[in-house]
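Removed: one protein chain of the complex. Kept in place: all other protein chains.
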Amino acid sequence: MKQLLDKLSPIMRPELTGNAESPEIDNTAYLPDARQPLVTGENDNTTITDKVCQIVEQKPTVGWWMFFLLSLSVLGLLGVFIPFLIFWGVGTWGVNNPAGWGYAIVNFVFWVGIGHAGTLISAILFLFRQKWRTSINRAAEAMTIFAVICAGMFPGIHVGRAWFAYWMFPIPNQMELWPNFRSPLLWDVFAVGTYFTVSLLFWYMGMIPDLATLRDRAKHSVRKVAYGLLSLGWTGSNRHWHVYERAYLLLAALATPLVLSVHSVVSFDFAVSQVAGWHTTIFPPYFVAGAIFSGFAMVMTLLVPARQLFGLKDVITLKHLENMNKIIMLTGMLVGYAYAQEFFIAWYGGVKVEKFAFINRAFGQYAWAYWIMVSCNVLSPQIFWFKKMRTNITVMFIVSIFVNIGMWFERFVITVTSLANDYTPSAWDYYSPKLADVTILIGAFGLFFTLFALFCRFLPFIAMTEVRGVMAEKARLKSPPPQQGASDSASEDSAAGS
Amino acid sequence: MSSIKNKTGSKPGQALWRSLDEYADSPEFRTLIEKEFPNHAPELFHSTSRRHFLKVMGASVALAGGLAGCRWPQQQILPHTSRPEGRAPGVPVSYASCWEQQEVAEGVLVTSYDGRPIRVDGNGDHPFQSGSATSQMQASVLGLYDPGRSSAPTHRDGDHRVSGSWEAAAEMLAEAGKSDKVAVLAAPKSSLALSMMRKRLLRKIPNSRWHEWAPLHRDSERQGTAQLFGRPMRPVADLSAARVLVCLDADPLMTHPASLAHSSGWASLRSSADDDEPVLSRVWAVESSLSVTGGAADVRIPARTADIAGIAVQLAAATGVSLPSDIAPIVSATQVTDEQILQMAADLKSHAGNCLVMAGDRQPPVVHALAHAINIGLGAVGKTLRFAEIENAERLAHIDDIALLADRIRAGEVETLLILGANPVYDAPAMNESWQQLIDRVPLSIHLGEYEDETAEVCDWHLNGTHFLEEWGDGRSWDGTITLRQPLIAPLYDGRSSIETLSILLDEKPQSGHDLVRSVLESRAGSDKDASWRSWLHDGFIRDSANAVDSAPAIRGGWGAAIESALQVPEGDEIVFLADHSLFDGRYANNGWLQELPDPVTKIAWDNCAQIAPSKAASMGIKTGDMIRLSSGGRELEMPAFVLPCQNPRTIGVSLGYGRLLSDRAAGRLSRKPSLYQIADGVGFDSYQLRSSEAVRAGYAPVSVARGSGTYQLATTQDHNPVRPEEFMGDLEFNEEQRRVGEFARVVGAGFTPDHQQVAESVEDAGPHHPDLKSLWKEHEYKSHRWAMSIDLNVCTGCSACVVACQAENNISVVGKDEVAYGREMHWMRIDRYFSGEDVDNPEVVHQPLTCNQCENAPCEQVCPVAATVHNEEGLNDMVYNRCIGTRYCSNNCPYKVRRFNYFNNTKSPSVTEKMGYNPEVTIRSRGVMEKCTYCVQRINSSKIRANNERRKLTDGEVLPACAQTCPTNAITFGDLADPESRVTATQKSHRSYKMLAELNVKPRTGYMAKLRNRPDQDEG
Partner (left out) sequence: MSRDPIFRPWMDQLLKLVGAGAAVTGIYVVLMIYFGFSPKTISAGYMPEQPVPYSHALHVGELGLDCRYCHTTVESAGFAAIPPTQTCMNCHEKIEPTSVNLEPVRSSFRTGLPVRWIKVHDLPDYVYFNHSAHVTRGVSCVECHGRVDHMEEVHQVKPLSMGWCLECHRDPAPHLRPVDKVTDLGWGMERTEQEKIDQGSEIMKGLGLYDESGHPTTRMTLMTNCSTCHR
């Protein structure tokens, strides 16, 4: 890998002058002989630390309050409709006889997908030594956690008798019954469960040094205690750093296969069944690509406003966003390839029912959904071929929204169209959502954004130590002589460590 | 309600009330009784009681085991004080009784559970019928427990109705009995006891008169035979001998009163297709609207009802019936070509003796006369047909009878009008003034009926009648065999039967129904009266009591006089009024099972509609669900159109019995909403409004069709939202669907003597071609029984009796129109109806019953995360409700889509009476669990336990699922594949046998047998 990057580096070598906001400079390129200026502007350890910590330390802005209260009120929808659902039964949803699965499963797959970017960025990019990840990984991981929380909610409430959902777990019981280990739904339980645990661990571990920084800077005693407890007595001693770095590496290694496994397993829910249009071998890679695609889009949706709001332009630079756009475009095309491939195989395979299923998708009663999906996922990212667009804040924000929509519809198309018209024409029917479907869909976003708002407010939004650790000499030289105190010893050690 | 308890305290129904004491004592007893039923699924926003909330929430805790100390509700055991002989708690007993419709009694066996009748099946011992039952017979048991039945006598008090008591009613009746000028308007019944009471009434009260009215009757048959023979006779057909059957607007297999006998006869010939010398019959159906018989027919010829007389004349001429010379056969108006008729005639002649022509009750008398003239000419009498004498031959035609009553009322000749079960206000055409006004003219009007219906509500008195399972009675089956009726339970609502009521009216000391029935039959008893009475009750009928048969009835000269007039038919569109396949004439309107039963032809539940031909609809730009305005003879009605292939383009078919809007009208007259209308109210459209006296006489009426305003949602269980060809990709999808339909329901063209080899090949070819099938899992091996089913499409008429039988046996809940429209019907068994062929106005019809196929490699089992649906050693696909958490994954993965999910709590707080109707052998499913056909595993198990207790092997046919038991054509065979001798093994080995979607390697246990269609072009030579 390194050699490969070495070869590439001359091409990517930038001139290190000029305004960071201008797309001319590649401040995230890999420089074998120098530290890349990940952070732009006149920044040094202190400014970075201040920039990040002030988000937490200062009084929340009006903007934050508005965002938080809005999300909270949307979250309220869940508070109303989930009890309502549990009480009356899933009939309050639009699901019917041929289409036994509707919005609930669509949302589940959608959110699990979103949950991919975080770990991908933090784990895989870490292993590939992509230092530019440091500016965005913390937020991305947080997003992962919250997305998986949203996802995890759905299998629980989508079952007919939610109060028995725990039967899906292998718990010894007086019935002497175990779950059916041949069922993909059961695999889901484990896959998503593991993924959530590891991601949470990974996220929290990465945060410890920053929490320590916050602890040391904290004025209010409550904060002192809270951050104190959270930072587990981190002192930044050499030994701490040593253990920390190793554990981080191991967790990254552990998390990497999960990134690929989770959505593969989720795709089995469909691929293992025999419904025409579900029973396809392409699903695992196709789902993973889609997941990364949607994940990055969601990161984009969150970071673009966030860096504006919290004045982190220098840390989350335009170049970071551009890199992500490249990934979005790539994965978008992967997904497009998968769509094409499905049709090819349906034709090539010669199974009549299969063939019908796909033609029905594109031209049947759900054609509208299919074409929304295609235009959002395949067409809209193509705009990133142009650097101008790739680096245009507004454009990339809009595209990221499109991609989110498109990816939701992808799951809708897969789930619903195949079920609504499958083997027996006599059983065909049209699935359409009811009020409860829509409100719970929206409510999930409320939950997600509420959690994210709280994260911005109370936890370090950027992995300060990591950023400090990978800052270019230029910035470091400008920094005043080191002071005592955990926060700075941290940076020095990390420099030594890395 | 107290009256019930007092009453039942001293009646055979005791055990029942004891077992329900806890409810009977509870304060909400009455509210429960009046509670809406069935419990429709809740709307999106729905207020609910705290009690119910806790119940639902509590359920989780209770089922999960509950906290130490807090136990589930305590249950009481209430034994008899002295147990009746041979009665063991929880052991079902069945009694013979009879069920009646259209003046014809069908012998039934009623299964009673601890004193609660829960099933009605056919009485197999009965000389004139098989052990099968129609959907209406099956559903009648729900009618018994209908909380909507009227529960006490009521009478008019100003513009209110007040509940009275039977004591008061009895006084009133006795008083009424003293007056002369009594008129009775009765629904016609075949009961001897009733006719005895009629005679006594006419004798006792000088100026009294007995009128009869039924909206659907067989008068034209009586008149037709009268034209021919000088006296009305009853043609008793034997379809098991009819190689060629021509139906002129007749529906012998469904709406005909003898449909059960016909079906088994027709099927016995049909299913001979597997014999070594196969002999097939051919059915020609000439009809205006698609009937069940028409669907099963080999050749179907659409024609206006009005034009069929012309066709009959031609057919008669062509078969050599000597007609009055001056008749110029005119069929110019019909689309029926001469050579089609000649073909029919040739077919009839070539099978002279083994042929039969039947005319439908919509046809004018002369068509019946012609039909029987043909039959006699071709020597059918004594082979496929016999003519039986009938009682009170002098009776007027129904329409003339009530016309007469109307006149007498206007003339003031009626002081007391006693209405026994008839409902003229709803179903009789107005006689210058409406029946409401006419009844108002009568000083004292009394109505006896099960329901407080339209007529009850305008009468001065309404007396609550009995359900047939509550009363003593008798009746005559189609061939006249006397069939007895004994009560299975004391009247739930303290009702009285017609004969008991008349006895109160006439006698100083009213007699009980039992005594009346016994007295009228006494004469037929042998030396030991008690012995013969007991044996009659045991059998349910009296042997050799059929009506006398005239083996060679003499044809009267000049019978053809009426032909000329019958041929003078108006041009243009016509409307015909059809007996509804579920509600018949509307009497079952409050029966949830029948309301929810998809119509065999249209597949519509909870509605009736105007059936219109595709070409006609296209020309008018009408789609299914559009409202159309029908106007006929100054009457108008707006109804939703249903585009039905096979409908004759110039005929609009409308079924009767819907649109009960009494609650609206009642708002003016009554202080409360009458109970009947809890289910029936506002369902469908009242097509009686269009039916004038002339229409009743002629059987059709000229109509003009116009586009109405707006559209209307019809709840169909098939083609909910059909993907129409024009909607995308040209016709690819259409062909795709057609191709697959061809695979599922395979049809083979065959001559009278089909060649097994050919048939086998074409059945094979119809299937998809696929590579060798390998299973991913280790396949089960079966060392014990291997239960399996085969369904013979060749004899399935789609009558849907099996669907209701299944519903009754397995406590399947009714979900209501909205949910059905949403695709959430609960029927475990559905009957797919497919049209095939080029001509959309007259395609061929195939019915395919579809239920859980009990796959050996069941896709549903593998995906259930909690193992709630698993395979058992006998190959059954067990569905464990109490383990199911409702992921619905199994249903998604089922290629047949035969699993049903409880989206709501469909059995929430059933009324007391509803509870009584449940089958205790089957778990009541809660909200949020999946359910499906189990091959009636409860029956399999109880038979196995019985056999093992007796240390013997199960015999073939000992285990019979409800559907197989009730099927009128024995299309369903069930048994053990492990037994090489069993019938199911034979059928599954048959050359017609195939498995649906076998290419998926799910290895279904249910096999289908291809349909053979005996088309004329298949004839050899």
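To keep things simple, chains are lettered A and B as they appear, and every chain counts its residues starting from 1.
The criterion applied here is as follows: contacts are C-beta pairs under 8 Å (C-beta built on N, C-alpha and C of every residue); 3 or more make two chains touch, one makes a residue touch a chain.
The structure presented is a predicted model; accordingly, all values stated were derived computationally and were not measured.
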(request) Decide which residue listed in A:Asp216, A:Asp269, A:Asp437 or A:Glu466 touches the omitted chain of the complex. (result) A:Asp216
(message) Among B:Ser82, B:Ser523, B:Ser551 or B:Ser709, exactly one should touch the missing chain; which is it?
(response) B:Ser82
(message) Touching the hidden chain in the complete assembly: which of B:Asp832, B:Glu874 or B:Glu999 does that?
(response) B:Glu874
(request) Could you please point out the subunit B residues that touch the chain left off the display? (result) 9, 14, 18, 21, 63-69, 71-72, 74-83, 88-91, 782-784, 870, 872-874, 876, 878, 880-883, 921-924, 934, 937-938, 941, 945, 948-949
(message) Under the stated touch rule, tell me which residues of subunit A contact the chain that is not displayed.
(response) 172-177, 215-216, 221, 224-225, 228, 233, 484-485
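We adopt the following convention: only the chains that are shown with their structure count from here on.
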(message) Centroid of subunit A to centroid of subunit B, CA atoms only: how many Å?
(response) 59
(request) Give every residue of subunit A touching subunit B within the complex, in rising order. (result) 87-92, 95-101, 158-161, 163-165, 167-168, 174-175, 177-180, 182-186, 189, 269, 272-275, 352-353, 356, 359-360, 363-365, 367, 419, 421-430, 434-436
(message) Under the definition above, what is the set of subunit B residues touching subunit A in their complex?
(response) 41-42, 44, 46, 48, 53, 56-57, 59-60, 63-65, 718-723, 727-729, 732-733, 736-737, 739-741, 744, 768, 819, 822-825, 830, 832-834, 850, 859, 862-867, 883-889, 891-893, 895-897, 900-905, 926-930, 997, 1000
